[in-house]
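Structure first, then comments.
Just one protein chain is left out here, and the rest sit where they should.
Labels run A, B and C following the written order; every chain starts at residue 1.
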């Protein structure tokens, strides 16, 4: 369960601009929430304008800055909600529900980690890198995207002190052509990682989980589900577990041990 | 029936600014429609943004300029549709359905007319004044509003050659304190009018109709109804007639002879 | 555009349509009002406003109000009567048939007698009509306003009375209640096709005046708000009977229409969208053809009921 109670927060858009093809970066002024939300948790954003779309938009964040009182969210413009969010201007006010879900755990005694991000899954991965660097845990990273135009986070990971940052794109327009799992397999080969943190398309995370299992490295995955609330009321964001049970993505997750999950 | 077939027109907002408290004036670039729409007819405007409000907004116009290819609409911001319309900026594109309904008729041999406008009912009345001045029919006018801040059209009527323009407001902040019917009663006293054209709140038009009947002057009223389509398909904009029948506000109206209507 | 590759013709219980797109009674007037928006003959069929044997004035104003993603109406079957329709629009409608667009004339009534009188007038005055649709979602005056088509028994009674008097395809426009039972009852009495759904009864109250926002306590809800409910009912009906289903309810795009077909509808009817998007039905014709081509079928009929459950 979330340590800090999930609440409703009035927020104001500080900035909102494109960082890639169909990728936007919004910074929200949300002092109370920025002070208590932790890497791996998410928020549920009210995006006004179209009353026919009643639900909030659940989004992960890349940076919560308690000093600036801001939360940075890099999001993909994929539907009505994110399209309206992309049209919001500095000064526009709305509300967000948060913190939702649980933070990335830092396994006892972990000293070297690898991060694997696919697509907009890079957002919570960058938040994770910030947590690791604050905790003095060394890390490498693999960042995958469809094309160079849809790639974000490499500079951020470098700035956070990543050892190696491997880039893969489906079309080879940046880094190597191929999948994040190809790069991860090589990084795992030297056997120095205590833990892998990953977020991206479910099929990618399943591949990452398999590689980690084969290498005997613990793997933590951040799952995504459609949901109505984000705080355990609706029961719609269920994730199938390997033992045949279901867990709630918002209440029990979004971070799960890869071994728990039925891939 | 409408002489010109009602059609769908792509339009662009040329300007859209306030002309009073809760009163806006939008000019739409709509060349094909501006060339064929006549005073007294109306348009049905698509106002994008909120898919939960599915219907178009029926609005009367104050000026259709075939040379400029524009249609001027002065409207009151009263609901979701007109609020979204008020937020549209020059260059924004949308569609309008029109021409809807029938024009103000110009009675055979009429040489002097009086116009009576209440609230935003002034919009089709200004269009009527333009028709009269183009036809060389002399006219006076009474314009009523709640307050001076909600008054529009006096300068336009003067510029169009109105003889007298009497202003009434509920609070006396402009012209005389009172109702348009008070002013109309005096104007009718000199017995020189062949016809009265009126648009405004139904209770006001009922009073105007009564005064005209007492003075034996023909009275033409522009009725307003909630409607779904504006071109005779939905059957929801019925107006009760004195003979007990119903007529369609969009197909048979919006202009009716006051004597036809059940007040 | 793959339209040319795909056969779009469908047979709605004997009404042979060149494509599956139809218009809902009461949302398309008598067709002519839409010629200023598009060539109405592009449609597979149109359905006229419901007509009774004699003209009806309908209900007082207000007859409509808006609800979230929809609207409510209480027009009350106002119509010029079959003879009045023929006088005003008979030549246009006969011409539409000549233009290869099927015309389905809807019959309205409040009792078995009124339905019989209406269809007899239609048989007498509308030789050009390809089909007759009987709207059994009307209040039954003899039964204190309960829907004529509100139970399998009452639906069967009126279909049984009308069927022998209709010498062309007979469609039954169902109320959105007890769908599988009533669908089977109408099929058993000889209906050639089922049209559903009609509007869903709703109520909207002005909380300051404490009065209905309509001139009657309740009205029919239509529009996108009820689309998912309509798709489910069409799916239930198509699974309950062998006769074809004419699917409608909040169809505002080709995607909505494709859902109806996948749920089991042989034809798809555009209703409320005609009011605010008057070229919608025409665009649905094109959108369905392109979708069928994308789906890789040779005939749109292959997609009827093709939802995988």
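Couple of notes before you dig in:
As a working rule, a residue touches a chain if its C-beta (ideal position, glycine included) is under 8 Å from a C-beta of that chain, and two chains touch if they have at least 3 such contacts.
These numbers were taken from a predicted model, which means no experiment stands behind them.
Seen in the complete assembly, the chain not on display touches A, B, C.
The omitted chain makes contact with just one of the residues C:226, C:285 or C:300: C:226.
Within the whole complex, the absent chain has one touching residue among B:12, B:38, B:51 or B:185, and that is B:51.
Considering the full assembly, A:56 is the residue among A:25, A:56, A:130 or A:150 that touches the omitted chain.
As for the chain not pictured, it touches chain C at residues 67-70, 72, 177-178, 200-205, 207-212, 217-218, 221, 224-229, 231-232, 235, 250, 255, 258-259, 262-263, 291, 294-295, 306-309. Against the chain not displayed here, chain B makes contact via residues 51-52. Considering the complete assembly, chain A touches the hidden chain via residues 5-8, 46, 51-56, 97, 225-229, 231-240, 244-246.
Heads up, the rule we're going with is that only the chains that are shown with their structure count from here on.
Note: centroid distance chain A to chain B, computed from Cα atoms, is 56 Å. Looking at chain A, residues 51-52 sit in touch with two or more other chains.
Across the assembly, chain C contributes 68-69, 224 as residues in contact with two or more other chains.
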